[in-house]
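One protein chain is absent from this view; the other protein chains keep their places.
Note that the chains take the letters A and B in the order they are written out, and that residue 1 is the start of every chain.
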Amino acid sequence: MKIRHREMVAGMIFAAPCIAGFAVFFAVPFIISVFYCFTEGISAISFVGFDNFKGLLESVSFRLAAMNTLKFNLISVPFILLLSLAIALLLNSRLKYISIFKSLFILPLVIPVASIVLVWQILFGDYGAINGILNAFNIETVDWLNSSWSFFILVSLYVWKNCGYNIILFIAGLNSIPLDYYEAANIDGAGRLKRFLKITVPYLIPTGFFVFIISIINSFKVFREAYLLAGSYPHQDIYMLQHFMNNNFDNLNYQRLSTAAFLIVSLIVILVFFLFSFEERYGMNFRN
Amino acid sequence: MLWIYGGLESRYMKGNKYLALALSCILLFFTGCTGKNDNNKQIEGNNAIKLYLMEYTKPFMTKATKQFNDQYPDHTLDIEYFDNKDECRKRLNTELLSGKGPDFVLFDTYTFNSIYKALKSGVFCDLNPFIEADESFDMGNYNKTVMDCGIFDGKRYMIPLEYYIDTFITTEELLEENGININVQEWDIEHLTNTLKDFMDNGQARFFFDRQYPFSDYAVGSGIEFIDHENSKCYFNTPQFREVLNTYKDVFLKASVANDLRMKYGIKYWEMLKDNTAITAGAVNSLQSIWVANSFLFDIFKCKGRAYPLPTYDKTAGYSALPFDMVAINSNSNHKEIAYDMIKFMLSKELQLESSFYPVNEEAYDEQLKEYMGAAGNQIVNIKGTPLTTTVISEELAGDLTNIKNKLSRCIVRDEYIFDLLNDAAFKYVDGEYSEDQVINELESKVMLYLNE
Partner (left out) sequence: MIVSRSKYKRVLQYILLLMLAAMLLFPIVLITANSFMDENEVISTYGMSGSDGTALDKDYAKIVFIPGKASLMQYYYALLREPTFLVMFWNSVILTAPIMLGQILVSSFGGYAFAKYRFPLRDQIFFLFIIVMLMPYQVTLVPNYILFNKMNMIGSYLAIILPGVFTTFGVFLLRQFIQGIPDEYSQAARVDGAGHLSIFFRVIMPQCKSGIASLAILSFVDNWNMVEQPLIFLRDSYKYPMSIFLSFINTSNPGIAFACGILYMLPAVLIFLYGEEYLIKGIQLSGIK
C-alpha cells in the first residue's frame, strides 16, 4: 500500500514539470480562448452566447475553408499513406545500399520551408520553368498557383515533404511482423496477394493509424508553405482553415478565431476517439 | 496503440471519469471568468500617452509635441517611431488585440490589413460622446462628408485628418484645340466616353490623361456602390460595374499615357504638356500641387487652368473623397480625454495648414486657397530642378475646386486589399487574359471571401 502511494507520488513529481508547463502555456490559454468564443468586442467585452458560432457557420468563407481542409485531408492523407506504404514495401528488401536510400528519403523533412517554396515558385510560378517549357512548345501557359491546379501543387508539396517520414514508419511496421507468419501462410499455399491482405495489412493497422495521425498533423502544418507560396488570400481551392484563422488574427477578430479553433478541436477529439476505438477493435498486434 | 484506449477503460469506472471531467470543466469555467476581469485596461498608469508612428511623421509631430507639453505639463508624450511598415502593423495588431497598445493611433490605409475590419472589431472607441460633450467643437468647421467616413454602425470610430479627390487640370483653350467641350454639369461616364472618342478622332495631342489612373480610382470616382462593408456584400455583377469596367478598357486607358511612355518623363509631367503628349495633368491631390500644375499650364500655354473631377456614373451623383491619414483612440486607453485633446489639436487650423492633401478643417482649406489666390503669385520656384514662375489660382479655378468639394457625397476609405484586387482583375481584363465574366466572377468570389471572414 505504502509503496504504491510512494510510486504515485514519485510519478507525479516526475510528471510535474511537463504538466505544469502544459497547463500554463497551453491548457489555460486554450480555456481562455474557449471563453472568448462566447464574447464579442475588444475592451467592452460583452457576452453574446452562441452568436459567434452561428455567424461562423453562416459565413461563406468559413464553409469554404472547412470544405477545402476536409478535401485536402481526404485526398492527400490516403494518398500519402498508400504511396509511402508502396515505397516501404519496395524498400523493405535486402538490396544493397538500402540504408542510403532510407537516409535520403528523410532528407526533405530537414530542408527549410523557405527554400522549398523558392524551388516550387521557380517551377510553378507564372514565369516559372514549367511554363517556360510549355511556351517553348507553343502550348498556352497556365498560371499554376492561381488556378485550380494550386490544390494539387499543395498536395504535391505536402506529399514530397512528409513521405519519407511515413516510409520509415511503415518499414518499421513491416519489419515487426514475424516472418514465420508468412512462412506458415506459404506452406498453406496462400498466394502473394492473399499473404498481403491477410497478414501484412491487419498487422500493419497499428502503424497505419499512427502514420494517419501524424499525417493529419502535418497536413495542418502545410499552411506555412501555402502562405509563403500564395499569401493570405490564395486561390479559392487552397483557402484553408488555417488561412481563415490567420486572417482573423490579423484583422483583430480573436473571437472568431477562437470559435473556429474550438470547432476544429472538437472535431479532432471526436475523430481521434473513433480512430482509436476502431484500431482497438480491428488492429492486431503482438499483445498476445 | 492501446495506450490511450486501454488506459481510459481500465483504471477508473466510467462514472468516476465523467464526474472528474465535469468538475474540471466547471472549475476551469470559473477560472476563465476571473480571467475576464483582469483583462481590461492594463495600460501603464503613469502619465505617459503612447503613440506609435512612422518615421516620416516626425517633423509633423514636433509641433504637436510642443503644444502638448505646453498644455499638459505633467504628462509626457511617449512616441515610438518605426521605419518599417510591417513591424509597425504587427506591433499594433498584437498589442491592440491583447487589450493594450498605444493610447491613440495615427494611421493610414496601409497600417491595418483592413480598416473596416479594424473598425468592426471595436478596437477604437466611439468619439461621438466626446464631441457632443465638447462645446468648443463645431462640426461646421470641418468638411462633414469627409468627417463622417469614420462612422460605422452609428458610432464614430475614427476621424480623417486629410483627404484627396481625384481631379485633373487642363485649360479650356487646350480642350477647344482638341475638339472637346466638357460640361461639368453633365459630367458622367457617358459624357466622358463621348469626349474621349471625340478626342481620339479629332484631337491633336496624343493622349488625354497624362497617366493611367488605376482602375480602382476610376471605379471609386464613378460613384457606383460596389462594396457594402456593413452587410458584407458586393455588387460586381451589375450592369453599372460592367459598363465602368468596359469603358475603362475600351476608352479610358486608350486615351491615357501608358506607363512605359510615362517613365521617360519621370516626375516632370509638364514636359508631356509641352510636347503635346497629353493635355491634362493629374498630379493634383492638394492645393499646393494644383497651384504648381496651374502655374505650369500658364507658363506653357499662357492660359488659365480649370479643374475637372473624374466623372461619375450618374450625372446627379456626387463625387468621392478618399482620406489619407486618420486618427482614432484605443478603446483600452486610460487617457482618453487627453487623447481627444490631441485629436482636436491635430484638427486645428495651425496643424491642418501643414497637410499634404486637402485639410479637413475648412478654415485651413480656405486660408490655403486664399494664399494661393493672392500672395503666392509671381514667385520663382524650383520644381524638381525646373524653374517655374508661379501664377495665382484664378477665381474660375477656385470656383471649380469649391464646386467639386461641395458636390462631395461620400468619403471612401481605401481598403488596400480590395483595391489591389480590382486593379489586378482590370489588368487581366485589359490584357485579354480574362474575359469579362471571368473578371466579375473572380472579383465576386474573392471579395466575398474577404468580407465574410
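The rule is simple: a contact is a pair of C-beta atoms (placed from the backbone, for glycine too) under 8 Å apart; a residue touches a chain by one contact, two chains touch by 3 or more.
Since the model is a prediction, treat every value here as computed from it, not as a measurement.
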{"item": "Partner chains on view for the chain not depicted", "value": "A, B"}
{"item": "Residue, one of A:Thr39, A:Ser61, A:Ser76 or A:Asn131, that touches the chain absent here", "value": "A:Asn131"}
{"item": "Candidates A:Phe79, A:Trp149 or A:Phe220 - the one touching the absent chain", "value": "A:Phe220"}
{"item": "Touching the absent chain when the full complex is considered, from A:Ile80, A:Leu145 or A:Ile168", "value": "A:Ile168"}
{"item": "Contact footprint on chain A, counting only the chain that is left out", "value": "7-12, 14-15, 17-19, 21-22, 24-30, 32-33, 87, 89-95, 101-123, 125, 127-129, 131-132, 135, 160, 163-165, 168-176, 182, 200, 206-207, 210-211, 216-217, 220, 224, 228, 241-242, 245-246, 249, 254, 257-258, 261, 264-265, 268-269, 272, 285-286"}
{"item": "Residues in chain B touching the chain absent from view", "value": "1-4, 7-8, 11, 17, 20-21, 39, 42, 84, 87, 90-91, 94, 97-100, 260"}
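By our rule, only the chains that are shown with their structure count from here on.
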{"item": "Approximate Å spacing (C-alpha centroids) for the pair chain A, chain B", "value": "42"}
{"item": "Chain B to chain A touching residues, read off their complex", "value": "1-2, 4-6, 28-29, 31-33, 35-36, 39-41, 93, 96-97, 99, 112-114, 117-118, 120-123, 125, 331-332, 417, 445-446, 448-450, 452-453"}
{"item": "Chain A to chain B touching residues, read off their complex", "value": "28, 31-32, 34-35, 39-45, 59-62, 64, 206, 209-210, 232-233, 236, 239, 244, 247-254, 256, 276-277, 279-280, 283, 285, 287"}
